[in-house]
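Right, one structure below, let's go through it.
Yeah, one chain of the complex is gone here, protein chain that is, but the others are all in their spots.
Chain naming follows the written order as A and B, and within any one chain the residues start at number 1.
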Amino acid sequence: MPVSRFRRFVLAAALACGMLGAPVVAQDDVPVIAAASDLQFAVTEIAAAFTAETGMDLRLSFGSTGNFARQIRAGAPFEIFMAADEHFIADLHAEGLTKDSGDLYGMGRIVVMVPHGSALIPDEGLDNLAALLAAGGITRFAIANPDHAPYGMRAREALITRGIWDDLQPFMVLGENVSQAAQFALSGNAEGGMIAYALALAPEVAARGRFALIPAEWHDPLRQRMVLLHNAGPVAEAFYEYLQTPAARAIMTRYGFDLPEGE
Amino acid sequence: MDWTALWLSLRLAGWTVVILLPVAIVMGRFLAYRRFRGKGLVEAFVMLPLVLPPTVFGFYLLVAFGRNSPLGDLWQGLFGQQLVFSFQGLVVASVIFNLPFAIQPAQRGFEAVAVELREAASCCGMSPLRSLWQVELPLAWPGVLTAMVLSFAHTLGEFGIVLMVGGSIPGETRTIAISIYDSVQGFDDRGAAIMSAVLVAFSLFAIAVTFWLSARVGRRLS
Partner (left out) sequence: MLEVMARADGPIPLDVAFRVAPGQVLALVGPSGSGKTTILRVIAGLWHPSVARVAVGDEIWLDSAKAVKYPTYRRRVGMVFQNYALFPHMSAAQNVMAAMDRADPGEARRILDLVNLQGLADRKPAQLSGGQQQRVAVARALARRPQVLLLDEPFSAVDRATREKLYGEIIALRAHLAMPVVLVTHDMNEAQMLADQIVLIDKGRVLRQGSTAEVMSDPVALRAMGIRELATLLPATIVAHEDDGLTRLMTAGGPLFLPLVAADPGSAVRVRIMAHEVILSRARPEGLSAQNILPGVVVRIVAGQGPAVMVHIAIGGDEIVARITRRAADQMALAPGDPVHAILKTMSVARDHIAR
């Protein structure tokens, strides 16, 4: 490459770099909400309603409750945390990372869900699952990771209660969070899985298969709690209040999140 | 199509390349020209991010500059925000894990410059800096450019480390690769498909450019 052409190339490259702009994103005033994966559809809807009504923007991040708790401890800049299990909130509160002890926003339920065409038939007693398992007809069954996802923990408890946890172990596929578990369960590569009721009720998910509610007595309750984190700003506080309005509660109910009596 | 995520990925890759360009030239040249005891060790160290599992790497990065680490506290003191879960943290991680992609091809590029030419440049009265600008870079540039293209493309696709060090904060650390992941989890197959196609196009382009550049270096060597 002749010398002068080389120099022109370098100048062009330098100009391109100039367009990169500062590495700082001017979005500090748009709060980030960390919400458990089962709230994927419910909170998206509520947030959209909030923005439509108030004109204020929100940024949503969905993932496993345990993962978020770890990230918050490591300094992640979330302003609201909506967990699938209130124990995580309590721990963070004890460490002084939250504004207060938070509020219960609903009781979660789990379901067994199967994709269309699966050999597995969903029934609330899991009888078909037990039978199919005994007959060797199960190749894969998906749940969220019990180590850090509340829905995974409850799925395990339910399966232990039903007495098929050990037998099902070799066929278990673990999702990072309950959304991924749902993804695995309905991908066609598994006979089915145990996922969040809230996800199964979403139109996008419901269309992919059939489900049955697992009896609530088979596992510890999923007391889902939300809290404002210590760095929450005015927009976050506004949204936190909005979540407790009848409009938001109606959406929550539609996704199966009932509040227990008296709370 | 998550345009914010795409723009974030492009900016992350861009900043990585801007920072790594001088590193690639200095280190690539140094390793190409010098022979010293322990050179093999340095080269192996540079290669490390290539063979280390991304999660191991991400873990060590978190330990090194997460909250309550000396580096993390230093950053917090200087800039008032955490290094992890921020765009700047991604840039730092990206620069480190792209070192092999930046240094190795640049080193090959400089190795292709015959020793005699550098000696001739000295005999012409060129200082090392002038020699670099007038003789070495015009001949080694395919290697350097390959290094930048590979680093850029690799950053666009990096997932595990970005997720561990940055989380998935929209507009801050949610790169397009993570956005694809989130879309799949969120049952948005269409969104995932579109973004994946965009990434594939970028990667193919990067490969094509790299091949063309290696051919140029090959011709020069022969």
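Here is the rule we go by: a contact is a pair of C-beta atoms (placed from the backbone, for glycine too) under 8 Å apart; a residue touches a chain by one contact, two chains touch by 3 or more.
This structure is a prediction, so every number in the text was calculated from the model and none was measured.
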Practice task
Using the touch definition up top, pick the residue from B:4, B:76 or B:122 that touches the left-out chain.
Solution key: B:122
Fill in the blank from the handout: Had the left-out chain been drawn, it would touch chain B at residues 114, 116-117, 119-128, 131, 134-135, 138-139, 220
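Convention: only the chains that are shown with their structure count from here on.
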Fill in the blank from the handout: Touching chain A in the complex, chain B uses residues 8, 11, 14-15, 18, 62, 66-67, 72, 81-82, 84-88, 91, 134, 137-138, 141, 167-172, 174, 182, 184-188
Completion exercise
Residue positions on chain A within touch of chain B in the complex are 1-3, 6, 16-17, 20-21, 23-25, 27, 30, 32, 37, 40, 59-63, 71, 73-77, 177, 179-180, 182-183, 202, 204-205, 208
